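Missing here: one protein chain of the complex. Every other protein chain is in place.
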Amino acid sequence: MLSLLPPPNDYLLIAVILGMPLLGAFVNGIWGNRLGKQAVRLMALGAVGVSFLASVVAFISLSQLSETEKGAHVRLVWNAWEWMHTTGGHEGAIVPIEVKFSVDQLSGVMMLVVTGVGFLIHLYATSYMENDKSYARFFAYLNLFVFSMLVLILGDNLPLLFVGWEGVGLCSYLLIGFWYETPANAAAGKKAFIANRIGDFGLICAMFLLVEYTGALDWNGIANGATSLVHPGEPFRVHVWPLGGGHYEGILSFLQPHKPFTISAATAIGLALLLGCTGKSAQIPLYVWLPDAMAGPTPVSALIHAATMVTAGIYLICRLSFVFVLSPFTMMMIALVGAGTALFAATIAVVQNDIKKVLAYSTISQLGFMFLGVGVGAFTAGFFHVFTHAFFKACLFLCAGSVIHAMHARIHDDAKAQDVRNMGGLRKWLPLTHWTFAAATAAIIGLPFTSGFFSKDEILYRAFVDRTVNPEDGVGLLRKLGTYSPPQWLGPVLYTMAVAAALLTAFYMCRLYFLTFWGDFKGWTVGRPSLVSRQELAQDDADHAHHDDLTTPSYAPHESPWQMTVPLIILAAFSLFAGVLNPGFGILRERPMDHWLEPVFKSATERAVLFAHNNDAAWAEHLEWPLALGGFGAFAIGTALAWWVYVAQRGEPAQRLAQSQPGLYRLVLDKWRIDELYDATAIAAVDSLAETAAAFDKSVVDGILARATAAVVAALGTVLRVFQNGIVHVYAAMMVVGLAAAGWFFSVPHPNATIADAGNDDYTLTAAPGIGYAYRWDADGDGKPEKPDFGNSATLKVHVEPGKSQDVNLEVRNSFGLVRTKTIHVARPQEPTSSL
Amino acid sequence: MIPVEHYVILSALLFVTGGIGFLVRRNVLVTLMSIEVMLNAANLALVAFNRSRLAHDAAQTYSGQSHTGQVFAFFVIAAEAAEVAVGLAIVLAFYRLRRTVRSDEADLLKN
Partner (left out) sequence: MNTLGTIYFYGLALLALGGAAGVVVSKNPIRGAMGLLLLILSIAGLFLALHAQFLAAIQLIVYAGAIVVLFLFVIMLLGPSAATPSDRRGIVVRIFGGALFALASIAALWRVVAVAMEAHRELPMPQPDASFGGIDAFGSALFADALVPFELSSGLLIVAVVGALAVARGRQGQASMSRSELDVARSPFPKEAVRELPELTSGVFSHEIHLPEPEETRVEAPLRGAASTTPLKESAS
């Protein structure tokens, strides 16, 4: 059976995995409208389905290959073609950039997640978007997204990953602004794209630095050249101040520091990549696009902004783990950014009223957890959280979509349909949605033995216990020098922040759950038929009728069709039970996923990630239960608090708190006004720059350059037009002028000579020929010609010593008897004194 | 024996006369006739030089004496007959358009 498959170094199945979504996007995009909804559905689902099946086959091949190789870092590679090449490295060697895809243990898991969850969400969307008029366009974009994400994951080098990176950014923009007729949606799409782009700047700079310092852009090559990234010697340090290694003098000498401040190339690359990852994965400072992205359809939020695209940043950090660990400073920054974002986003989620906004901030917070995980060196833990998060967050979003779908039939206003204050008691009418939502919530808050519990706890444990050092520390070149080491208090601080965030997570998720599904339905009186447009009333059928009697409960919210509920069930099941893939806690000592991913991260974590307290493994093991208790406590306290406030006390304590602290409440509700801060500072700066440029363009470029040149040309034209008065005689006269000038030129002799080196310090001068020319030379420039007659000798030899020069006169006479003279200066330069 | 230089000088004078006529006169017919004068002057020069250089290398077919100049003049006459025919046709068309034969009425390309 294995022999039917392609060999591992030319694994063509990857072309199927990539090609099917691309084909689906192409077909649906171009002919979708003509094919009809049924065909579009089939094409889209078929494309992603086949891609998923091919991914499964590839994964099985990979696992068999891994067995035969006994746990080495194996890859299934497909080299499509060479895209381009550049020069890099310190010797300027040629660096080829190929379109080469590879499946290894890390990308294999990710590939399964993307295609699997992608398939379920496609299935969901076939029913959710049923009444949308741009059905085909939606599925074209969605397939294109899956393709781009696969290119990102399977790319074997950074430029190809970047192609996928940009592709998912593009699809995100297209899908967020899917209903682009509403300006707010289009603005949200633009915001997402621009925030991503700012991060991409970091990624591009990192690519430049990598190709310069390691001389390669593919994973193997970078790994081979990675030691040069921490070389303490001169060409390998990145000069931060003075910029670029210069020296400030004169006026700027006050800027010159005593000692130049340099950082290692690894730190520079790591920080640049971190900027890219914060953009894509919505961390501080570039998270602001994700809440706005909820303007897109809910399946989009589920796929892109929960399960797959936003995890691309963590994927990149895992991919280049061996580069990041070379810089403990960067690792510390990643962990701090992650923990800080987790806590920050959780505080905002606590007070939001829109169901999708809560989930958006929850996503940001969970991504913070993942960053924290990879930042302390627990790459497998962080990646496992990516894996589990994909399931429960997608499930949560799809459930939210189901709820909105039900609410929308009654309440036509988008904002009100998603407002949690209009919901309540929906578990009566939406049982399936309710149970799946509960399952996913249990996973996210860390109910013991759900998947979320295992992944989150692992991260909390490792945050406290791990310490990252430079793996080259004490080895080789760095033997004598010290390197930056994170402070001792970092672990406990990170742990505390993470526990606080977990507590808040439990609180707001339970709040959301209770407000939506428990209590009484508050949406009976919302949604007046007068708000419903005539067009939508005409589209009503029995299921989606906009009834006019609002007081009776007879037209209740209803459950969704099977295309929407089956994915929910599958995802909920995974959320609950996927923990078996990497428990490792207590009695369940097995860690299958850790083992699976170990070869990928071994080289990175071997010497870089140690336990604190001088690498005391026993100390770390003793802390396992206490730290887990902290996580459990966060879950318990958060859930209990939420139950007490929202079920027992029916939300009154929250109301009282909000009324007593109105300023603080409004600040947190307004997301700490970070968007407004950005508007006032960065965006205002860019706007003023744009206005300056526009004014410059209008006045200088248009006014002076364009109009002035036009005016000059017009003036010249006006002058020259005088000569063209249509009268033949004038033209004839001008012809005569030209003729006379040409005649003068030809009737006058033109002396000229070329100088050629004749060896032995001689120069040979050859005079230019002409009709009837006779020459007379004066070789020493004294005014007396050698021979008094004009002869036919056209060449002359002069001897010129090095460093000396001589003037030679040449007189030429033509047939008309006119004579002209020219002085030719012949000089020989000095002998070179050195051979540099 | 009249030296060939005399013929050449005569040809030059005729050419200058024709050229001045072409440049100064406004009547299109006179202009055309001046062109005839110039071409005749050129013919004279050609035939004169042919007479003075009988052993031209490139064309020696008949008893070692070349007739290149005369043949050239022959073609000049032929081409110039064609030119006169077409030129006069143009003059007629121009006359039909403008009812005049003055060349400064033909200023449609002004500016």
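Read from first to last, the chains carry the letters A and B; within each, the first residue is number 1.
By definition in this document, contacts are C-beta pairs under 8 Å (C-beta built on N, C-alpha and C of every residue); 3 or more make two chains touch, one makes a residue touch a chain.
Since the structure is predicted, the reported quantities are computational estimates derived from the model, not experimental observations.
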item	value
Residue ranges of chain B at the interface with the undisplayed chain	1-7, 9-10, 12-21, 23-27, 29-30, 32-34, 36-37, 40, 43-44, 47-48, 50-52, 54-55, 59, 61-63, 65-68, 70-71, 73-75, 77-86, 88-93, 95-102, 104, 108, 110-111
Absent-chain interface as seen on chain A, which is shown	727, 729-730, 732-733, 736-737, 739-740, 743-744, 747, 815-818
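Following the convention adopted for this analysis, only the chains that are shown with their structure count from here on.
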item	value
Separation of chain A from chain B, taking each centre as the mean of its C-alpha atoms, in whole Å	79
Chain B residues touching chain A - in the complex, by the definition given at the top	22-23, 26, 103-104, 106-111
Sites on chain A touched by chain B in the complex	721, 724-729, 732-733, 736
